[in-house]
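Right, subunit A next:
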Amino acid sequence: MQLPDAEALCAELVKKLRPAVTAATGMVGIHTGGAWLAERLHRELGLQLPLGRLDISFYRDDYRKLGLHKSVRASQIPFDVADRRLLLVDDVLYTGRTVRAAMNELFDYGRPESIRLVALIDRGERQLPICADCCGATLAVPKGKMLRLDRNDAGRLSLRLDDA
Partner candidate 1 sequence: MKIHIKGGRLVDPTHGVDRPSDVYLAEGRVAGVGGAPRGFSADRVIDATGLVVAPGLVDLSARLREPGLEYKATLESEMLAAVAGGVTSLACPPDTDPPLDEPGLVEMLKRRASSLNLARVYPIGALTAKLEGERLTEMAELRDHGCIAFSQAEVPLADTQILWRALQYAATFGLAVWLRPQDPHLARGGVAHDGEVATRLGLPGIPAFAETIAVGAILQLMRVTGTRVHLCRLSARESVEMVRAAKRDALPVTCDVSAHHLHLSELDLGYFDSHCRVVPPFRSQRDREALSAGLADGTIDAVCSDHTPVDDDAKQIPFGESEPGTTGLELLLPLTLKWSRETRLPLVQALARATAEPARILGVDAGHLGAGAPADVCIFDPETYFTVAPSGLRSQGKNTPFLGYELPGVVRWTLVAGEVRFERG
Partner candidate 2 sequence: MRNPQSQGQLSASGELVHLLTLEGLPREIIVRILDTAGSFLGVTEREVKKVPLLRGLSVFNVFFENSTRTRTTFEIAAKRLSADVINLNVSTSSTAKGETLLDTVDNLSAMHADMFVVRHAQSGAAHLIARHVGPERHVINAGDGRHAQPTQGLLDAYTIRHYKKEFGGLTVAIVGDILHSRVARSLIHVLNILGTPEVRVIGPQTLLPSGVESLGVRVHHDMRKGLAGVDVVVMLRLQNERMRGALLPSAQEFFKYYGLTPDKLALAKPDAIVMHPGPMNRGIEIDSAVADGPHSVILPQVTFGIAVRMAVMSILGGGQRSAS
């Protein structure tokens, strides 16, 4: 199937987000794809606060069944979360469980004033009441496939379809 151009969608997001950002805006990307996207957005939007990155492995709801994820990265939020307006960035919004875990983790850092969810693609099939505040495109993904964001050595973003 034809996949949208990630670079173009990214430019769209930058345009949509620019009016809302201030010097106090905090951005947090969810590893791995969300963090890549956030790095790009953070740079393009010229955000002042350094970028935060979250690894949600310790907050997933499937730990009891599947165990700890094989490679865990450190989460880093290099700014104060308390009373902060946050932009939470993920590449593909799907069941909503990743965002649920990310929000739980964010709240363990402090109480933000608000969290707005930014996603490159919304593929639907939500299992929790979560929606993106700012989205590049919606896309129906065939059963048994996973949509992933790629970043090549030159930093170019692209979308990829894998078997689940």
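Descriptive notes on the structure:
The rule we apply is simple: a contact is a pair of C-beta atoms (placed from the backbone, for glycine too) under 8 Å apart; a residue touches a chain by one contact, two chains touch by 3 or more; residues count from 1.
On the choice of candidates, all candidates are chains of the complex that A comes from, given by their letters.
Just so it is clear, the structure is predicted and the values come from calculations on it, not from any experiment.
Every option in 1 or 2 comes from this complex, but the candidate touching subunit A is 2. The residues of subunit A lying in touch with candidate 2 in their complex are 55, 57-59, 63-68, 70-76, 81-82, 104-105, 107-110.
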